[in-house]
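Below is one structure, written out as structure tokens; the observations come after it.
With one protein chain withheld, the remaining protein chains of the complex are depicted in position.
The first chain written gets the first letter, and so on, giving A and B; residue counts start at 1 in each chain.
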């Protein structure tokens, strides 16, 4: 049985390098088989509970597509309003209920730590699809998968992480994954939204070369790939502070052509205006391919925790 | 063909003892086969319309899991807002539409009698998943199934029904089912929320020994199982009346250990605070197993009305 069998997927830091590489290998295999039109039935007779307590399209549909393409089935909900949560049911009880119905649970919830709470009461494996500003480990794994696909190899590469590094759960999980690799990170953010000190220190200790800056242009010139994230207005106490920084972190075609025309561009999506649409047809614009890779990585994770890889 | 083939499942009172026992037998078989990892395809090529006009998680997901585990498929909606009801469509028209698409219809609707209305216009079998304060027959059957599983046998047993017995549709359907058995019922409720007189009389006539009380403690001491239900604040004209009674009907570990440590505890869920979480790990706490049994009983009912048991 594989090393993730019957385990929860809760945060980036839970993975060893070996486990990460196994997931990448299985995801690569899933990609190849779907591309060849193979009908998989690894998860025939299995049911995924897709429990989204807050709005999501990409992550939810990606998990559901993954389970369906494995030959399994899906139950669930896409917002808390139409559920028993509106009757006062606790997260713990909702999870224990789903645990009776399904073979594996994927969930998103606004509260940090909610996925750990769920895993503590569920017998079935729980996969964290985002817990507030906490973690989003499947996103971090699909980002890595995409960087490996786009760059050929991830080791020795320089990645610029741009935007709200303080609150971005995607970034928090990514940092835990990148630690295992011989890469360089350039952290680009306004000062209020810098990555928390413990995470930066932890990267240093792991041997990852980290530079912090507020300057996107120089970061682009020095990087093989840039990972854009949304800066959310509501994170700023002073709206004028928001206005000052938001313009700096818009990636457009002109900026890319001027600084680094071959740079690989990732974004967890949805974007609002961090990446102009004139970037979309550049060869390095990888964010929609990244969304597709999410299906393969989640196929790998679901199949592995169910022992069906 | 089985005796439920092509029939509607609308209320507890429609069942003969023979039919109830057949459903229990088929549900038991479903449970065994799912536990053995058997992939059922009884309902391959069949479609369930899951029409939930008001919020539900447990009942909806339970019906949908049941159909998927039978190898069938599911269409539907989980709230009236995103449907044509918001354009003024009548229940009758919505049902006649679903009747064209699906092979069987499961529905929940806030109006008493709605499931009967639906059954009157639908060609396909209609299964009532709750019609306001009316009936909830599949819940009553899964409650019985759970009592039989937990107690070994239901005949000769004493069950305390606790909470809002006046408005609880679960209780209304259960009473109709329990009539067929040689059991004793202790009805525990505040005076405003006592079971309606005709139902009590009907129980008496059927030979069920019924005691009514407002005292939970004595009922626990005298019962083999306790069936808790939510008391809903909005049912009381005078809020101070609510405050008086709600505290009496909270089941906690201390109370159980003091009165009847081996009592089997059921609840249709969701609970708010009628059962403290410190009860959850007592061996008699059967409410989550009860939720799982709901899948087997609904598998039995769906398969039977489709002639695929």
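To be clear about the criterion, a contact is a pair of C-beta atoms (placed from the backbone, for glycine too) under 8 Å apart; a residue touches a chain by one contact, two chains touch by 3 or more.
It should be emphasised that the depicted structure is a prediction, and the values quoted were computed from it without experimental measurement.
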Of B:16, B:38 or B:100, the one touching the omitted chain in the full complex: B:100
Given B:75, B:120 or B:257, the one touching the chain that is not displayed: B:75
Residues of chain B in contact with the chain not shown: 44-45, 47, 49, 73, 75-77, 81-89, 92-94, 96-102
Chain not shown, touching residues in chain A: 37, 39, 52, 55-58, 61-62, 64-65, 68-69, 78-79, 269-272, 277, 288-289, 291-292, 295
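Everything that follows uses one rule, which is that only the chains that are shown with their structure count from here on.
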Centroid spacing, where centroids are CA-atom means, of chain A and chain B in whole angstrom: 40
